[in-house]
Every structure is written in structure tokens, then in C-alpha cells.
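For this view, one protein chain was removed and the others were kept in their places.
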Amino acid sequence: MKILTCPVNGPRPVSEFAYGGEVRPMPDGATCTDREWADYVFNRSGVPGVKIEWWYHIASGTWFYAERDTVADRVIRTWLPA
Amino acid sequence: MPYQLLRFAFASKHPEPRMFRTPERLKNAYDAVIIGAGGHGLASAYYLARDHGMTNVAVLERGYIGGGNTGRNTTIIRSNYLTPEGVAFYDQSVRLWQDLSQDFDLNLFYATRGHFTLAHTDSAVRTMRWRAEVNKHFGVDSELVGPDEVRKAAPQIDITCGGHAPILGALYHAPGAIARHDAVAWGYGRGADQRGVEIHQQTEVLGINVESGKVTGVRTTKGDIATPRVLSAVAGFTPRVTDMVGLRTPIYIHPLQAMVTEPMKPWLDPILVSGSLHVYVSQSARGELVMGASLDPYELHATRSTLDFVEGLAAHMLDMFPFLSNARVNRQWAGMADMTPDFAPIMGTTPVEGFYLDAGWGTWGFKATPVCGKTMSWTVANGRNHELIKGFNLSRFERYELTGEKGAASVGH
Partner (left out) sequence: MSSRLPPVTGEWIDRSRGVDFTFDGRAYRGCAGDTPASALWAADVHVLGRSFKYHRPRGVLSLANHDVNTMMQAGARLNLRADVEPLEQGMALTSVNTAGGASGDRLRILNALGGFLPVGFYYKAFHRPKALFPFWERVFRRMTGLGTLDFGAPHIRTPKRYDFCDVLVVGAGPAGLHAALAAGRAGAKVVLVDENARIGGSLGYQRGGSIEGFEMLRDLERDLADLPNVSVRPGTLAAGYYADHWIPLVDAQRMTKLRPRAVIVAGGAFEQPAVFRNNDAPGVMLASAAQRLLYRYAVKPMDKALVLTANADGYRAALDLMAHGVAIAAVADLRADGEPSALSMRVKQVGIPVLKSHCVLEAEAVGDRLVAATVCPTGADGKPDTASPQKFACDGLVMSVGWAPAAALLYQAGASMRYDTTTHQFVPERLPAGVFACGRVNGVYALDSRCEDGERAGTEAARHLGFDTPERSFSIAPERSPPSHPWPIVEHPAGKNFVDFDEDLHLRDFHNAAQEGFDNIELMKRYTTVGMGPSQGKHSNMNAIRVLARIRGVSPGEVGTTTARPFFHPVPLSHLAGRGFNVHRETPLHSRHDGLGAVWMQAGVWLRPEYYALPGKRKSEIVRDEARAVRDAVGLIDVGTLGKMELYGPDAGAFLERVYTAKFSGMKPGTTRYAVMLDESGVVIDDGVVARLSEQHFYFTTTTTGSTTVYRELQRWNAQWNLEVGIVNATGAFAAMNLAGPKARAVLRKLTSLDLSNEAFPYLALREADVAGVPARLMRVGFVGELGYEIHVPADRAARVWDALMEAGQDDGIRPFGVEAQRLLRLEKGHIIIGQDTDGLTQPDEAGLEWAVKVDKPFFVGKRSVEIVRKNGPRQKLVGFELDAIGASTAPRECHLVVRNGAIAGRVTSIAWSDTLGKHVGLAFVAPDMTELNSPFFIRADGGTMVQARVVPTPFYDAEGLRQKVVD
């Protein structure tokens, strides 16, 4: 089983984690267009590559960032949100 | 013995020609280019040639014919969907399926087995009733049945599922079927090839030329092509192709895994699906139990296998069929599923003129193969969306008009 390193709890099997998708900046709802907002809500960058993602360590309730290669399934680094 | 077999014994040489040629090189220009020689791409090519007279068509495939999700899925065919758009679309597909072997003169082993979607909770029973009602409304043969009907069709099942997930009922869909998946791609490939379509295997698309919002050509590992029309039918590779034309879509890629047992004497006639236990299972013509479960939990552009998958699926299989303890799992594999937020496909025209999308097929693409070919070929030939796929256009998201099957998928409690 894949090992993922929680910044708080160290290396743990991936079954202890939940995936939170790619980190995407939210546009300012007050100023963006409807189309920009819909793009934020629905569209994804599905292209493979190295992405920054949300991951969640379920047992400890820790959300953190992971930089991961979505082709090789290789985690480059993980860290807590500032 | 069928007469078709007699000629084999009495011919001095194997009396079968090539199913598909290997073209020497790409032409400079085609009327249309189809990316992906899976079931969908080849079906689109087949109907483009057969129904629309477009034969100056190239199908480009980075691997080999039917090597993607066409050859990796668990081959279930059904039309018991929830939304009117879905039911009408898949119903048309099932009708096409039923004559496909004769169309191709190639036996796809299309076997109507009956399909049970098991309900283990009262909320699931409600959802099954909803689907049954919508199906019946459109003339699709579906019925909410009780546990006794399940027992009648699969007498060996533990109706309590190990005591913790008793089967309260099921959506029974009599036309549910399975077919030999590879042969579907071969049949469409052969038919397209016979009508003049070129299938280029081991030919990877590197880029798509777009000028002033219009498709003008395709760049490949075997050279560049001019074409005004490109149809992308590449399932798990869709984001790579849409990226080439600068198109953003909601599609995200998760692996979907499956596994198969050693052959055993046939005993399971129907196709059984349990949402609660995350199991779908049927017995193939070879006697293997073909099994799948839910999608892998995170994005990955690879077809690696995981042990957790087989462990979980095996446990749930034994809940349903405890006597399978001694049966052995022979092989597991995976495909890359192109998921959408509303569990419905993305089909038809796009903001890029001449670029057509047949994607978002997630875990349900195989059953749609014929109707996709029909509707996408019509769409490419006519430059506008076929009536049956209007609800599946990419533009539905920015209009917040999701047509999805998600409605039922997330009915909880």
C-alpha cells in the first residue's frame, strides 16, 4: 500500500488519508463573471503532472498540502497550510 | 455444427482475411481525424463511413486497437439509468447492441442475462423505485423487485449478505447483458477499415493545430495532418487532448480496477450489482467471475493495481457468496476512468470549431459504444449536436444545467 507522509503524524498508509483534490484559488465572487465562477466550481485541470493537492489524515483530522506526480504516483513533499 | 465452422476444416489455408490493414503512412489530409481506436472511436469511424459516407478518415491510436478501457471494462450493458436523457440514450444503445453481431458478422457473445441492482437500505430501495419508474416511463424494461426475485435468479446468494447488509429489494433490468469487449472494437475496426477508414496504431497525437478558433490539423509521432474535424475519444487521456486545444473541462481521472477468478463451471446467470457492498459481478463465457468495485479514491494517470482493492472486493464477494472462499483470483487490472461531476458524459461540439468531444465516460462507457458511434458520427458529419446528446454538451456546466445521474447517486440516509 502506498505510503504518504502526514506533516504531523509522519509516514502512514494511504488508507488513512482522504484525497481533497487539486488546490485551486477561489476567485472573488463579488467581482468575477458568472463564467469565471462556473469555471472555478466545475472545471479541473485534469492534465497529468506534478500538482499541489489537498490531503487529509483522517484519524488525526489533519489537512495538508502534497506535491504529487499524478502519473508516477510519487509524493514529492507534504506540508501544512500556513 | 454451424455451417460457418465447416469451411475452417476444409480450407487448406485459414480462410480469414485481415480484420484491419496497417496503412504504410499517414496521408497529408483527412476529412476527419478520430483520436483513439477504442470502441467509441472506431464506432464513430464505422458510422461516419457507413451512414454518412465520410471515408477519408484516420483513426489515430497511440497503443493498439481496443487496448484502453474497451479492453479493461467488465462489459456490462444496460439502460436502467435515472435521467430521461440517460435512459433515452442508453436505450438506443441497447437496441443497437442487440443486432451488432449480425451487423458485423462477428459474434460478440452478446448475452442477455438480466441485471439486478441490489438495494440494502430503504433509501436504496427508494432510488431503485425512482429508476424503475423513469425507465418504465420510457418503455425500458425495469422493475423494482423484492428479495425473493433476487433469490430466484441467483439462488446461491446469501440474501442477508453476511447478516450486515440484508438485500431488501433490487432494480431488475431484464435486458441487462454482457458481451466480449475486445470483439466490439475489432468488429467496428474491421467495418470501418472495409469502408476505407485508415486505422493507424502506434501513432500518438502530439498536438492539435487551431487557427482563429478552428481546428486545422493534427501533429503526430508519424507526421502532421491537415484536417478540419477532430473527434477526441480517448477516455482517460481526455485531459491531455483537451489541453492541446486549450479547453478546460470538469473531467478528472481516477483509476477503476477489476479482477477475475479462475474459470469455474457456470453457476451465476444474472449480473449482480451492489452499491452498498461496492460489488459488481457476472460470469463470463469462459466461466470466470468478472468483478469490479468502486473507483479508486484519488487522481492517478496510471493503471497500476492495488492490494486494498482486491482485499475489499473479496470480502464483499464472500458476504454475498460465502461458498466462494476456495475460489481463486487469477488476475487484477485497472483502467483510467474520465469522471465528470454529474456522472454523465460530455459529448458533442465544443467552443473550438471542428473539435468534438466524446468523453466523461467514467465507469459507464462500454455500454454506450454503439450509440456514441451513431450520435458522434452524426454530430461530426453535420457540425451540430445530435438530438440524443444535446443534454450532454460541455456547455451545461457553465449554465449550471447538470443532467446527471448524480441525483440518484447521492441520495443518502
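A and B are the chain letters, set down in written order, and residue numbers restart from 1 in every chain.
Everything that follows uses one rule, which is that a contact is a pair of C-beta atoms (placed from the backbone, for glycine too) under 8 Å apart; a residue touches a chain by one contact, two chains touch by 3 or more.
Quantities reported herein were computed from a predicted structural model and do not represent experimental measurements.
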Chains still shown that are in contact with the chain withheld from the display: A, B
Touching the absent chain when the full complex is considered, from B:Arg95, B:Arg304 or B:Arg384: B:Arg304
Of B:Asn28, B:Gln156, B:Thr221 or B:Ser395, the one touching the omitted chain in the full complex: B:Gln156
Residue among B:Val94, B:Ala111, B:Leu256 or B:Met339 that touches the chain left out of view: B:Ala111
Contact footprint on chain A, counting only the chain that is left out: 1-3, 18, 20, 29-30, 32, 34, 37-38, 40-42, 54, 56, 58, 61, 63, 73, 81-82
Missing-chain contacts mapped onto chain B: 1-2, 4-6, 8-9, 14, 16-22, 63-67, 71, 84, 99, 101-102, 105-112, 120-123, 126-127, 129-130, 133-134, 136-137, 156, 162, 164-165, 180, 182-183, 186, 201, 261-267, 285-287, 304-307, 310-311, 314-319, 322-333, 341-342, 399-400, 402, 404, 406-413
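Keep in mind that, in the parts below, only the chains that are shown with their structure count from here on.
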Contact set on chain B toward chain A in their complex: 238-240, 242-243, 248-253, 297-302, 304, 306-308, 338, 341, 397-400
Parts of chain A lying in touch with chain B, wherever the complex brings them together: 1-2, 15, 18-19, 21-22, 34-35, 38-39, 41-48, 51, 53, 70-73
